[in-house]
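Scroll down for the structure; my scribbles are underneath it.
As you look at this complex, bear in mind that one protein chain is not there, while each of the others sits in place.
Per-chain residue numbering starts at 1, and chain names A, B and C are given in the order in which the chains are listed.
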Amino acid sequence: MAIDKATRQQMMVKGLERYKQEREYFNFITNLLAADPNEEIQLSKEVTEITVARYDEIIRCAEEDKPFIGGYFCAAPEVYAAMDLPWYLIMQTPFLAASAPYLLEDVDAAEAMGLGTDWCTACRLSLYYIEAGLSPPPTCMIGLLHPCDAATMLHQAVVRNDKWRDIPMFCTDPPYLEDQRGIDYFAGELRRMVTFLEEHTDRKLDIDRLREIIIESNKQYELWLEYAQLRRAKPCPQGWGMGGGQCFAVSQIFQVGQPRGTEWFRKLVDITERKVKAKQGIIANERIRYFWFDLLPFGWVFEFMPWLEEEWGAVLVMDMFGYTPYEPVDTRNEDTMFKGLAKRNLYQSPMVRQARGIADYFASDIARVVKDYDIDCVIWPGHMGHKDGSASVGIMREICQQLKVPYIHIGLDLFDRRYTSPEECKDKIGKFFSAMGLG
Amino acid sequence: MIVGGCDIGSATGKAVIMKDGNIIAWSVVPSTTKPEITARQAMDEALQKASLTSIDDLDYIVGTGYGRLKVQFAHENISEITCHGRGAQSLCPSVHTVIDIGGQDCKVTSLTDNGKVLEFVMNDRCAAGTGRFFEAMARVLSCGLEGLSSLAHNSVKPANISSQCSVFAESEVVTLINEGYELSSIVAGINHSVAARLNAMVGRVGLSQDVAITGGCAKNEGLVHALEDKLKAKVMKLPVDPQIIGAVGAALIAIEKAQAKVEA
Amino acid sequence: MLSGWFLHFRTLLSCPVSIFDSYIAKITEYVNKMKADGQLVREYRCKPEIRELLEGVPVRTGPAANQGIILRGDTFMELGNPEAGACAFLVWTDNPSLVSDGRITLIGPDIPESPGASLPFGQVLIVAGPSLTSQDHRSLENAQYIGGHIEGYMIRSVPQQMWSRVSKEAAAKGFRFESLGRALMSIYKTQIPSVSTMETLFITSSKGHLEPLEDMAIQVRQVFMKTLTEEWKAKGFDVYECSLGWDCQSCPDQVVCDDIKEIIDIKKVAFQENRDENEISHKDS
Partner (left out) sequence: MESKLKSKVLQEFQQATSTLVNPALQSWKDQGGKVVGCYCSYVPEEVITAAGCVPFRIRGTGSTSTDLADTCLSSINCSFSRHSLDMALRGDYAFLDGATWVPTCDHVRRIYDHWRRRVDTPYLHLMALPKKVTDVQVQWYSEEVAMLRDSLAKHLGITISDAQLWDAIKLHNETRRLQKHLYELRKSDNPPITGAETLAVMVAGTAMPRSHYNQLLRQLLEELGSSNGHSDQRARILLIGGILDDPAYIEVIEEQGGLVVADSLCFGTRTMWELVDEQESDPVAALGRYYIQGRPQCPRMFGDQPKRSAFIKQMVKDFRVDGVISERLVMCDNWTGEQFMFAEDLKEAGIPYIRLDREYIMAGVGQLRTRVQAFLEMMGR
C-alpha cells in the first residue's frame, strides 16, 4: 500500500525544495531581527528561530527517512509532542510565510490549476502545494474538519491526490455544540487519533510523558492568559506586531509543552509587565483601541497594520488569536487528560472556537472583549474564506450596536492583497474613523 | 460550394463567405440593439463584397456568437467556443490553445489535433480580461481603444496594477495618473494585469503547443506581448483579421454540414 | 437596496416574570443546608441606599475607579482559578419581597484571612425590582463582569469563568467580601435603575460546595438563552448598516450613529480626566 521507495524519494526531493526555500526565508528574517536590540524584536526573533529549528528537524527526518507527520494545531499537538513525532503543517506557507515573495505567484498557479477563486486562499494554496508536489510527503497525516468547509474539502482532496493517496490520514471529527457530550466524543476522536498514529509510526504514546507535556503546556497557557490581561492596560503595551499570533505559534505549533516555549512566554510576560508598570504604550499617543476580530492580513500585513498606528493612533488591543480562554488540563489520569485536551482543542482554541459552532460563542466573546479591553471599535476584516463569519455580520453588528461601540466590516483576502487592495482598506477605515469621530 | 459564417457578438457582428474553402469576402459591423438586424447588416455587406446578390446564393450558413440564436437566415447555430477553435486551427494548424477575448467575456479553449474542443473555460462574471475592461480603461485614460493599443511599448516598465476588478482597477489607474505616471507605463500595467488573468485561465485548460488570440482585443499588440511574456509561449500571428475567426470557424463548419447534407 | 435602511418590527412581549422565583427558594435552601452542615456562614446586613452601601468600602468604586490591571506581583489573593473552581450566576425577580435587600452572605474564608491563597469562588447575585422584565436580563447578566469599576479588584477576561484578583493595596486598605458585596450592589443599583433590591452570596469554602450551584447555573443559563431568543424575535430588525460610505451628511439614519458617537465623546472625556488625575497623583507622590 505504501508508495515505492524511489517515487517517495523523488517526491521528497521536490517537496523539500520550497520547504528549504522557506527555511532560508526565516533565517533571513532572523538575521534581520538580530540586528535590533529591542527586547520585543528579540522575542520575535526567537519565534523565527524556533520556526527554523522545526524546518531543520523535518528536513533531517525527510532526508534520513525517519517518521514525521503532517499535523495540525487544534488537534491536540500535545499528543505528537508526547510521542516525539516531528510534525509540520500543510497550511504552513499561508500561515507562517505569507509574506514570502512567491506567494502571489502561487495564488495564480493555484487558480490555473482549477481551484475556484472563491475558495479560502489558505486552503487553495495548501492544496496547490500538494498537487504541485511542493510539500514533503509525511509518514502519515492528521487533518482537520473544522472550522470551515474548505478545510474539510482540502483534506478530502489531499487524500484523493494521486501521489498522496497512499499516505494514511486521520481527521478528528468536531462536534457542533459546546457540551459535555461533545467533549466526551472529541476525547474519543483524540484517542482514535493516538491509535492511528501508533499504527502508522513506530511510536507509542506514554501516558506519563503526555502528562509531562501537558503540565508544561498548562504553564504556557497560564502565562499566555497573564499576558492577555496585560493588554488591557491603557495605553496598550503592544500592538499588532506581538501577541496572539506568536503565542499561538509557540504554544500550539513549535514549542508544544516544551520548557523553551514556557521560557519564551515568561519573558513575554516580564517585558510586558514592565511596560505596563511604566505606562508605556506601543505608540506615543494611543487614540483608538480596536478589536481586530480575525487573523492578521498575513500576506500584506506590513502594508496595512503600521498605517493604522501611524496615521490614526489606532492600536490593535485584541484579535481573534489573542482571546483564548485556555484552561489548564486536569492531569490526574488518562481520562481527565483526554477530556481536557478535547475541551482545549475544541472550545478554547482560536478560530476553531469562534468559527466552529453556533454564533452565541463569539457573540459573548465580543461583548466581553469590548468591555474588558475598553475597545473603541470592532473591525471585522471579513476574510473571503471566512464564510461563517461573514454569514454572521448581522449578529456582530447588533452586538456592537447594543454595546454602543462602532463596528465595521471590510471584506478582504488575508493573503492576497489584490482582492481588496490595502489602499481600498485604508480608504474604508479612514472614512469610518472620521465619520464616527474616532481618532 | 459557397457557404457563410455569421458571428454576432456583443460589440460587433462579423460575416465570412467562403467559396470552395477560401474566404472570398468578410465584414465587421458594429452591433445594433437587435442582433437579427446586426446579422443582416454584416451578411449583406459580405455578400456585396463577394458580388453576390442574394443570401440564397449560399448553400449553408452557420450562426455563432452571443447572438447566434437570432441569426434568422442561418441553417444552424454552433457555439462560438467550437467556432473559434476551428477557425484558428484551420488558419494556423500548430495552434492548440485559443484565447478568445470578446466584448463581454473571454474564453480559453484547448484543441485536439483535428480542431475539436478538448476543454474550455469561460469568464463571463467579471470584466477582467474582456473588451469592456479595456473600454473602461481607455475611458479613464481618455485615449480610445486604438490609443490603448498604440501606447504600449515593450520597452516601458509597466506600472503596478494589482486589482483585476475593473471597478478597483479604475481607481488604481486614476491614482497612477495623479501620481504622474507615464501613460504608456500605465497602459503596459493594464496589459500585464489582464495577461495575468488570462494566464490563470490558460492554466486551467493546460497550455499545449502554440497559442492564438482571437477577437478584437487580439489587435492590441501590447497585450499580445504581455501575454507571451506570462505564458512563456509564442502567440501565433493569424493571417486574417483576428476579429473574424469565429465567423471563419462557422463557415468551415458550414462546409462540413453542407457536404453531409449533400451526401445524405 | 434601501440605503442605510432601518426597520422596527416590534411586537409586544409577554413573558412570565416569576421565572426565577423557584431558584431563589433553592438558593435559600442551599444556604440553610450549609448552615445545618456546620459550615462557617457569615451574614452582613447593609443599609440598602446607594450612598449608604458605599459606607465603609475602603476602595473607590465607579466607572473610573480602576483603570489599571492587577499584576501578578501586586496580587494579594485570587478567586475562581479553574483548578480551584468557580461558579457565578444571577437571578432576578419583579417581586422585591423575595429578596433581603442589602444582605451579603459569605460561606468560607474571607479575603483578609487568605493572603496568597487561590480560593474557589462562587458568586450568586439576586436582584429584584418591580419593573424588571426579561428584557433587562442581558444587561443584568453583562453587569456581573464589572470591568474596572472597583479599585484593587480585577475580574480576569476569560469567557464563562468568574476568575478574579484582589490587589495587595486593596487588601491592606481592608477590602473584603462585605466590601465586594456592597460595591456590587451599588454598581447594579447605579447602572440599572430598575434594580431596587439586591442581595449577594459568596462561597469560598470548597470546590465541592459549588457543585449544587453549578447545576442551578446551567439551568439559569438555559432560561436566559430562551428569554434572549424571545427578545431577539420581539426586536425584529433594527440592525443598521452604513451603505453610504460613512457620508453622514446625506444619511437619513444619522441618529443611530449619533447615539454611538455620543458614547465615544463621553469615553474620551473620561479618559482625559483620568489621565489628568493620574498625572496629578503622580505629582503628589
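Here is the rule we use: a residue touches a chain if its C-beta (ideal position, glycine included) is under 8 Å from a C-beta of that chain, and two chains touch if they have at least 3 such contacts.
As the structure is a computational prediction, the values presented were derived from the model and not from experiment.
Visitor: Can you list the shown chains that the hidden chain touches?
Guide: A, B, C
Visitor: Can you say which of A:Pro175, A:Pro237, A:Gly281 or A:Pro325 touches the chain missing from this structure?
Guide: The missing chain is touched by A:Pro175.
Visitor: Who touches the missing chain here, A:Ala62, A:Ala75, A:Ile130 or A:Cys148?
Guide: Only one of A:Ala62, A:Ala75, A:Ile130 or A:Cys148 touches the chain omitted from view, namely A:Cys148.
Visitor: For the chain not shown, which residue from B:Trp26, B:Tyr60 or B:Phe120 touches it across the whole complex?
Guide: Per the contact definition at the top, the residue touching the missing chain is B:Phe120.
Visitor: For the chain that got dropped from the picture, name the residues of chain A it touches.
Guide: Contact residues on chain A toward the absent chain are 114-116, 118-120, 123, 127, 143, 145-146, 148-150, 152-157, 159-160, 162, 171, 173-177, 181-182, 185, 188-189, 192, 358-360, 382, 384, 387-388, 390-395, 397-398, 409, 411.
Visitor: Kindly note down the residues of chain C that lie in touch with the hidden chain.
Guide: With respect to the unshown chain, the touching residues of chain C are 1-2, 5, 229, 232-233, 236-237, 239, 241.
Visitor: Footprint of the hidden chain on chain B, which residues?
Guide: Residues in contact with the chain left out: 66, 69, 77-82, 105, 116-120, 122, 124-125.
Just so we're on the same page, only the chains that are shown with their structure count from here on.
Visitor: Make each chain a node and each touching pair an edge, then name the shape: line, ring, star, complete, other.
Guide: Shape = line; chains linked end to end, path left open.
Visitor: Using the average of all C-alpha atoms in each chain as its centre, how far is it in Å between chain A and chain B?
Guide: 46
Visitor: What is the distance in Å between the mean C-alpha positions of chain A and chain C?
Guide: 33
Visitor: Return the residues of chain C touching two or more other chains; collapse runs of consecutive numbers into ranges.
Guide: In chain C, nothing touches at least two other chains.
Visitor: Could you please specify the touching residues of chain B with respect to chain A in the complex?
Guide: Listed in rising order, the residues of chain B that touch chain A are 162-164, 168, 171-172, 175, 196, 199-204.
Visitor: Mind pulling up the chain C residues that touch chain A in the complex?
Guide: 67-69, 71-73, 82-83, 138, 142, 145, 147-148, 154-161, 225, 238-242, 245-248, 256-257, 259-261, 263-265, 267, 271, 278
Visitor: Mind pulling up the chain A residues that touch chain C in the complex?
Guide: Counting only chain A, the residues touching chain C are 225-226, 228-230, 232-234, 269, 273, 276-277, 279, 323, 325, 327-328, 330, 360-361, 364-365, 367-369, 371-374, 376, 394, 397-398, 401-402, 404-406, 428, 431-432, 434-438.
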